[in-house]
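Removed: one protein chain of the complex. Kept in place: all other protein chains.
Going by the order they are written in, the chains are A and B; count residues from 1 in each one.
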Amino acid sequence: MKQDDATLQFDENGNLRHLLSLKGIDATLLTDLLDAAEGYLTTPGALPARSQSLAGRTIGNLFFEPSTRTRASFDLAGRRLGADVLNLDVNTSSRKKGESILDTIYTLEAMQVDIMVVRDASDGVPAYIARNVKDHVSVLNAGESDISHPTQGLLDLLTIRQHNPDFKNLVVAIVGDIQHSRVAMSASEALQTMGVGELRLISPPALAPDSSRFPGTRIADNLKDGLKDADVVMALRIQRERIGNLDGVPGIDEYFANFGVSHESMKYAKPDAIVMHPGPMNRGIEIEGSLADGPSSVVTKQVTNGVAVRMAVLDRIGKIMSAR
Amino acid sequence: MKQDDATLQFDENGNLRHLLSLKGIDATLLTDLLDAAEGYLTTPGALPARSQSLAGRTIGNLFFEPSTRTRASFDLAGRRLGADVLNLDVNTSSRKKGESILDTIYTLEAMQVDIMVVRDASDGVPAYIARNVKDHVSVLNAGESDISHPTQGLLDLLTIRQHNPDFKNLVVAIVGDIQHSRVAMSASEALQTMGVGELRLISPPALAPDSSRFPGTRIADNLKDGLKDADVVMALRIQRERIGNLDGVPGIDEYFANFGVSHESMKYAKPDAIVMHPGPMNRGIEIEGSLADGPSSVVTKQVTNGVAVRMAVLDRIGKIMSAR
Partner (left out) sequence: MKQDDATLQFDENGNLRHLLSLKGIDATLLTDLLDAAEGYLTTPGALPARSQSLAGRTIGNLFFEPSTRTRASFDLAGRRLGADVLNLDVNTSSRKKGESILDTIYTLEAMQVDIMVVRDASDGVPAYIARNVKDHVSVLNAGESDISHPTQGLLDLLTIRQHNPDFKNLVVAIVGDIQHSRVAMSASEALQTMGVGELRLISPPALAPDSSRFPGTRIADNLKDGLKDADVVMALRIQRERIGNLDGVPGIDEYFANFGVSHESMKYAKPDAIVMHPGPMNRGIEIEGSLADGPSSVVTKQVTNGVAVRMAVLDRIGKIMSAR
């Protein structure tokens, strides 16, 4: 993302208009969004929180990459705020007809779809759309190439805060395919804004990130160093097709032994450390199944928080929209 | 289904919590559900019956096998009770990413999807899910391998009761590929619970069921014996790929001549007998088109009853859920 993309997110009054990246979202705004999200959490079994704050608005879910969970999460978040949600299966129809992305966007705008939720495999697509929409339209990035997934970053931040709000004294370790991970990028941006004590990125050397993309982090190539006294351990999904095929990336068994987040490797971390994963999980590869289902795992809490942070973002953007 | 799956359907107070099979659903409960379903029937052209009994609840439609009609039926049933319905196209996204079924379920639970409607081609998937969900979550079987399709059984039972509520004196004949039919299984379970006079299963020998799966029924290999004085004749869909290919299964013309439910073969049945089919129909193979469109056919009534029984089940389960 170019430097000015961070400022592109705000309108002329400094209000959040688009959510493209967590870069440029300061600690106050992050905290406000997490606080608002907390307000949408209810006890399991209770009816989900609802409001009518987006009643009459239309949200377009444009997923140019397949997705079940993030799409469903945005869908439910929008509906629980009273919005109409239009799910567009973009791959199978207009792209077949060769329509450009902007023409799809202009079409939706003309149908009074005012909030566009966009996932795309290419760099810069959400910002490109944000630069081209009308003044009253907002764009939410729902996953962009390997560089940004801001609502995931928010839900991760909320989940960590629920464990321990004292970010300055926390050690957070992210393990796996850092190089290709928009999840790691957004989490890193958010955590550093909150002044996290230490952020460590652990991966096989072949999947290590360009360190300039993650300033202020510590890069490790083994779990022993990386997880030492960690408060939070986040395992990342690894694409199966990369395992054993990419030069320097070991096969499944060796990957699990060396980089799997497991009961064994969690011994390096603090006794009360939590285990996170953005899902969908490859059990037995990047995470041990019984650990994911155990008491230290907050994996399903992350999902619950995901709906809540998306409601918080949608609600905030919708209110600013209505005030214009 | 293992014996205890029938009891798995009830909560600790004996209330219906999951609907996995009609085995274990007693005559009183069957009758209650049919009575409730009757309350959702309106005259053609009138607005469909609606309520807000599931307002605020979220239903997840998880169809791991493709389906138009059953999925649409559950979708409308849920929406007409005020629920949010999330249709998940499971094949094309998370399974691509290799997520396990349980992780999909845990994700939906965490999004406060409290009712899971599941169709799957494998034995035991709905019960497996029911065993693993949280206490406040219910699972409805929308078609499971060749063994269970309980809401289909309920709609068939309702349709038969509308014709003649005196089950004890009814002769019901089911014709076709009994061996692979979850429709026949669920209908058989429900009819036997209601004390049906006689239940006959008619098929080419190659498609005859294991008789132990259908206790108390009479198995026939020809329409003349099977349809004699029948009050109700239910034709089953036969997979086209089985016709003429499976050892002992005749080609289309011969199949229709010998096992097709037709004006000709209906002469064996009672003059006022009704003709049923679960759809989608192969006209000219297992059923004669003009018979399906004629006055003795209750095929579209079955569809209408399908929405009504699904509303009855959802409403009952939702009320029990809210009372917990």
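One rule holds for everything that comes next: contacts are C-beta pairs under 8 Å (C-beta built on N, C-alpha and C of every residue); 3 or more make two chains touch, one makes a residue touch a chain.
Small disclaimer: the values here were computed from a predicted structure and weren't measured.
Asker: Looking beyond the chains shown, say which of A:D35, A:D103 or A:D253 touches the absent one.
Answerer: Considering all chains, including the one not shown, the answer is A:D103.
Asker: Which listed residue, B:L76, B:I219 or B:I320, touches the chain dropped from view?
Answerer: Considering the complete complex, B:L76 is the one touching the chain left out.
Asker: Counting contacts across the full complex, list the positions on chain B that touch the omitted chain.
Answerer: 42, 44-45, 47-48, 50, 66-69, 71-73, 75-76, 79-80, 240, 279-283, 299-304, 306-307
Asker: For review purposes, identify every residue of chain A that touches the missing chain, sorted by number.
Answerer: 56-58, 84, 86, 88-90, 92-94, 96-100, 103-104, 106-114, 134-136, 321, 324
In this text, only the chains that are shown with their structure count from here on.
Asker: Please compute the C-alpha centroid of chain A, do the same for chain B, then give the distance between them in whole Å.
Answerer: Their C-alpha centroids are separated by 41 Å.
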